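Structure, as structure tokens:
Excluded from the complex is one protein chain; the other protein chains are retained at their positions.
And then chain A:
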Amino acid sequence: MSGSVLEIKDLHVEIEGNEILKGVNLTIKGGEFHAIMGPNGTGKSTLASAIMGHPKYEVTQGSILMDGEDVLEMEVDERAKAGLFLAMQYPSEISGVTTSDFLRSSINAHREEGDEIPLMKFIKEMDAAMDYLEMDKNMAQRYLNEGFSGGEKKRNEILQLMLLQPAIGILDEIDSGLDIDALKVVSKGINKLRSESFGCLIITHYQRLLNYITPDYVHVMMQGRVVKSGGPELVERLESEGYDWIKQELGIEDVTVGK
């Protein structure tokens, strides 16, 4: 199977009346790994949230298409079923719902009614993925993200990514809060998915992550737009020189948006 295509065209997004995204254009195809970098407060998470359908973000202009289908017309769960997945920068904590129950419901949501995953098969798959990510098995019986450390939450996001195997994965700062070993493990999990049928958008601040997961394309966001795109070499330049040269090139003083 060849992969899906996610097309973002001239996307404008508001939060509580503030325009945060001011015309983002981006296309991600199966098999491609894209990285988005950019200073704090420039709209990276806003982009990810708008794609997934976060209730606070309002799209005021532009379009998002998944294999030609209008994503903006879809409910959040329909977006997931269309093949989108967002590993969130700040995953919610849900008391009383075990991680394992949640994972099983998620997997079953992608299957037909009457074709639910058999319990033993689910446990096997979950255990295997948890082993792969070197996660403590007890986490499965703990309430979803409740009291998880920052790093544990991130691993849990990747666990979901591995079990759900979406067509397009968006990873919002999946590396923040991870120690070096965890970073390697998480990268290993993401790389395992690399194939023609998986496209990925990686939001990060650091070259570190991109040393493990080499992107095909790199984009820089400022002021709610993609202001520069290039190949992996762009990462190195940003790491050594920071963002000033781009700001100068484009005559930008304040990179943030929504103020």
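The rule is short, and it goes like this: contacts are C-beta pairs under 8 Å (C-beta built on N, C-alpha and C of every residue); 3 or more make two chains touch, one makes a residue touch a chain; residues count from 1.
Here is the rule we go by: contacts and distances are computed from a predicted model.
Trainee: Can you match the unshown chain of the complex to its UniProt protein name from these: "Fe-S cluster assembly protein SufD", "Pyruvate:ferredoxin oxidoreductase, delta subunit (EC)", "1,2-phenylacetyl-CoA epoxidase subunit A" or "Putative hemin transport system permease protein HrtB"?
Mentor: Per the UniProt record, the undisplayed chain of the complex is "Fe-S cluster assembly protein SufD".
Trainee: Kindly state which of the options A:I15, A:L65, A:I123 or A:L164 is in contact with the chain not pictured.
Mentor: For the chain that is not drawn, the touching residue is A:L164.
Trainee: Consider the whole complex, including the chain that is not shown, and state which of A:G53, A:G189, A:P215 or A:G258 touches that chain.
Mentor: Of these options, the touching residue for the absent chain is A:G53.
Trainee: Can you work out which residue in A:D10, A:D77 or A:E236 touches the chain that's missing from view?
Mentor: A:D77
Trainee: Tell me which residue among A:S106, A:S229 or A:T256 touches the hidden chain in the full complex.
Mentor: If we include the chain that is not displayed, A:S106 is the one touching it.
Trainee: Go through chain A and note every residue touching the omitted chain.
Mentor: Per the touch rule, chain A residues meeting the hidden chain are 52-56, 75-77, 79-81, 85-86, 88, 91-92, 94-97, 101-102, 105-106, 109-110, 143, 160, 164.
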